[in-house]
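My structure is below; once you've seen it, I'll send some questions.
With one protein chain withheld, the remaining protein chains of the complex are depicted in position.
Each chain gets a letter, A, B and C, in the order it is written, and its residues are counted from 1.
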Amino acid sequence: MTQFSVPWKQSPPLEYRGPARGIVALARMVYTMATPIVSRFPGPILLGAIIGGTLLVWAHWMLFGFVETIAASDVNGAAHSVWGQTLTTAEIGAYLDAHSIVASGILKYLLWPLQLELLRDLVGLGAIFGLFNLIPVYAIWWERKVAGRIQSRMGPMRVGGWHGWAQSFADGVKLVGKEDLVPEQADAMLFRVAPYLAFVPSLLAFLCLPLGSYWVFRNVDVALIFIIAMVGVEVVGVIVAGWASNNKWSVYGAMREACQMVSYEIPMTTVLLIPIMTAGTLNMVQIGDMQTGGWFSWNAFHNPFTFIAFITYYIASLANCKRAPFDLPESESELVAGFHTEYSGFRWALFFFAEYAAMFVVSALAVTLFLGAWHTPIPATWAFEEDSIVKIFLNGVLFSSPFWFIFKCFIFIYIQLWIRWTLPRIRIDQVLYSCVQVMFPIACVALVGHAVWMVLLDGTVFSDIIRWILGLLTAAVTFGFLSVAAFGYRNGRQMVGYLAVKQLPGA
Amino acid sequence: MTLRLKKILLLMTPLAIAMFIAAAPVHAADTDLSLSDQGIQTSADGGLLEALMFYACAGVILASGLAICLSKNIVRMAVYLFGTLAAVALMYFLLLANFIGVIQLIVYAGGTLILLIFGVMLTSKSPWAKFEVKRSELIAAGVVCALFAGMLLFVVVNAEWPLETDAVVVGSSMTQFGTGLLTNYLVPFEAISVLLLVVMIGAAYMARQE
Amino acid sequence: MFEIGLTHYLVVATLLFVMGIFVMITKRNAIGILIGVEMVLNGANINLVAFNRYNGMGNIDGQIVSLFVIVLAAAEAALAVAICMNFYKNLNTVDVDHGDTLAG
Partner (left out) sequence: MTELIAEIPAWFPKASEFLTFSPELAWVATLCLIMLAPLAIGRDARITAGLAIVGIAVTAFFTFKVMGIVSAEGPQTGLTPDRTGGMLIADNLSLFFKLFLLTFLVGVSILWMSVSANQEDDAPEFFVLMVGSALGMSLMVSTQNILMMIIAIEFASLPSYAIVGFNKQKRIAAEASLKYMIFGSVSAAVMLYGASLIYGFFGTLDVAQIALNAGPVLEAGGANRLLVGLGMFCLFVGIAFKISAVPFHFWCPDAFQGAKTEVTAWLSVASKAAGLLLLMRLAHVFCMYAGAEVLHGVAIVIAIFATITCTVGNLSAYKQTSTKRMLAYSSIAHAGYMMAAAAILVDANKVESFSAISAVLAYVVVYMLMNLGAFGVVALLESKNGGDDSITAFAGLGWKTPVLAIPMLFCLVSLVGIPPFAGFITKWYLLAALGETGVGLYWALAIVIVINTLISLWYYMRVIVQMFLRESDKPATDVPMSGALLVNVCGVLLIVLLIFSNPLKNRSDKYSAGLFAASPTALAGEGAKDSLAQSSPQAGGTESLENNHGG
């Protein structure tokens, strides 16, 4: 191998110290060992991971449920503290004996820690952290695929086998391995802290996000405002990042971000008052549970104003998580990626995690508040009696389950991606104009109109007719979109070519 | 081989903060929903965990407050203020005032603080808006504030507050807030909304470029 | 020590208040002084919410008052930042010591 000499001073190869060394070594090892295997069986492994995850959740649920039965059977229970240990190992052992379960000495010691709420919280947190990390990883890959398809190319195809599904993992390994640069003139301390200020709030928003009626980490009575607050607080990290980089473009990006986020929060929060008024609560779980009656009972179709509110909210939420066409803070063509110009490696990845998680959170708000949360279009009142595991499973598939919630959220994430790769970016003055002079008046009109509707028309036949019309309209639009998509999928390349040929001059 | 303690600590923050909320004594999921509808929550028997969380919150508040006092960089001061505000919000959660906690987060941390940072960014010409304070002045202010703190602490600790720790604690129910704002507090509510309108016009006028 | 009561919260609020006063005294920057004001207001708010939690009156008056305080602080900060920017446009600084045209 020829040794090339370069005219500039060569920097020494990057050496990892401390825990990073171990992590990198581990990552390299996993990569070299697992990639050949993974690339052989991509599909089954993906499927297996999903099934395995589900089974894991079920196992937790069963275990904790079992311990709860024991605790509930304890008639002379002690005071219930936050630590939650009401049972001693001896009591558990006695229960197991009484119910003629094989009470080996070990089982009761294994079960005992399960009653600690702290442990449950840790397990729940682990799940949330996992979900939080998986969503961006998947969404980034998906974004690249969608972008590819929109531009008539394939997107990532290699890593992992089937359509490059492991591309994001590879990117992740790359990013962790990158050098952690801090510019010389930057405010090093703020520069280092800023990504966390963006990352932590969007993680915290997941704590109160209900994936299902019982699938919520903390059922807080003010969950809705908490989530909005967390999405709003994220901006602090972005501003600090832009400032601390000591780079003109970064500061511009940060300024734009501050303007945009603070102004768009107003129409967004105003329209969110509308489902709050309909439901009479700020509890996300209660709002979700109120929409059990199938497609036509979803809040978006309640009356014309909620419908307008839903659309307004969705547009405002695009601006709030700085997606196109409102992605001015990071517009790569004019601001060289804006606030994260100077970031590299892991910290840069944190910003991306925060952004994609925020995309999920705002979509989840749209789904929970307007589009029936975790319910399918079929009314939940038709559900089976849950007397066997098959029926429980069928209920989940047909009527309501976290799966549906995530599915709906990803539809909205898909629309965000679609918009990003098809619409041009608008100017900052247009952004602010559309907020103050378009969105906000619409939001106010919708709010007042909804209030009047609630007082005068709610529960009348007319209101029902309007609800059905709106529901059918949306159903028709959805169906039309799906059929066009199916047609396009079937005749993918021909269609592009056909249209192109037909529209060309002289054809 | 040096242990990057700071990095580890930073990595721990999300988990740690998540833990605070996770361990907050308001177990809305566990309590009877009909009770929490009426905004009634039994007083939280926090014990050790509540104490730990309180001390953690208080530690963050006081540490970031001290950092604001000692910092010479105005941007950093604003970021430390974010720490104070967020920890105060957590303290409201500990005090069963969930609504105030989230309002603190959304209005204070998400609005007012951003406004302040925005102001800092627009008004400091050099990137590091540092300013020096004379040491003598610092010491004098410190002595005055220490005396003041001593007196206030004496008063606050020794005063006979009307305490009823065993009573049923009323949580922050939305219904209560709503009826409160539209009945007893209707006049201040209306007054403050007109105030906001006037202030908005004043601020827009003052900040407008000619 | 591990029984958290009203006094604990009051002590934190008091210290926050005193630190806010210290910031107001020592900082030269107008926005720095505002940060001190925010700290004092936060101290007052902790007081209000803690009293509401522990006085056993069964109402949420303290919380509503603290809501008003938060809104007042927001209004004040908005106007204050606008005024600081106006000052900066005229004097090219927000150091309050430079505002010495008016004296006597």
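The rule we apply is simple: a residue touches a chain if its C-beta (ideal position, glycine included) is under 8 Å from a C-beta of that chain, and two chains touch if they have at least 3 such contacts.
None of these values were measured; they are calculated from a predicted model.
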Residue touching the undisplayed chain, where the options are C:I4, C:M19 or C:V40: C:V40
Interface with the unshown chain - residue positions in chain B: 152, 154-156, 158-162, 179, 182-188, 191-192, 194-195, 197-199, 201-203, 205-206, 210
Chain C, residues in touch with the chain not shown (by the definition above): 10, 13, 17, 20, 24, 30, 33-34, 36-37, 40-41, 43-45, 47-48, 50-51, 55, 57, 61-62, 65, 68-69, 72, 75-76, 79-80, 82-84, 86-87, 89-91, 96, 99, 101-104
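In this text, only the chains that are shown with their structure count from here on.
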Whole-Å gap separating chain A and chain B, where each centre is the average of the chain's CA atoms: 27
Chain centre separation (chain A, chain C; CA means) in Å: 36
Whole-Å gap separating chain B and chain C, where each centre is the average of the chain's CA atoms: 10
For chain A, residues contacting two or more additional chains: none
Interfacial residue positions of chain C with respect to chain B in the complex: 1-12, 14-23, 25-29, 31-32, 34-36, 38-39, 42, 45-46, 49-56, 58-61, 63-64, 66-68, 70-75, 77-86, 88, 92-95
Touching residues (chain side chain A, partner chain B) in the complex: 17-20, 79-83, 118, 121, 124-125, 128-129, 185, 187, 189-190, 192-193, 196-197, 199-200, 203-204, 207, 216-222, 225-226, 228-230, 232-233, 235-236, 239-240, 243-244, 246, 251, 254-255, 258, 261-262, 265, 281-283
Contacting residues of chain B [partner chain A, same complex]: 1-4, 6, 8, 10, 13-15, 17-19, 21-26, 28-29, 36, 44-50, 73, 75-76, 79, 82, 86, 98-99, 101-103, 105-106, 109-111, 113-115, 117-118, 121, 127-128, 171-174
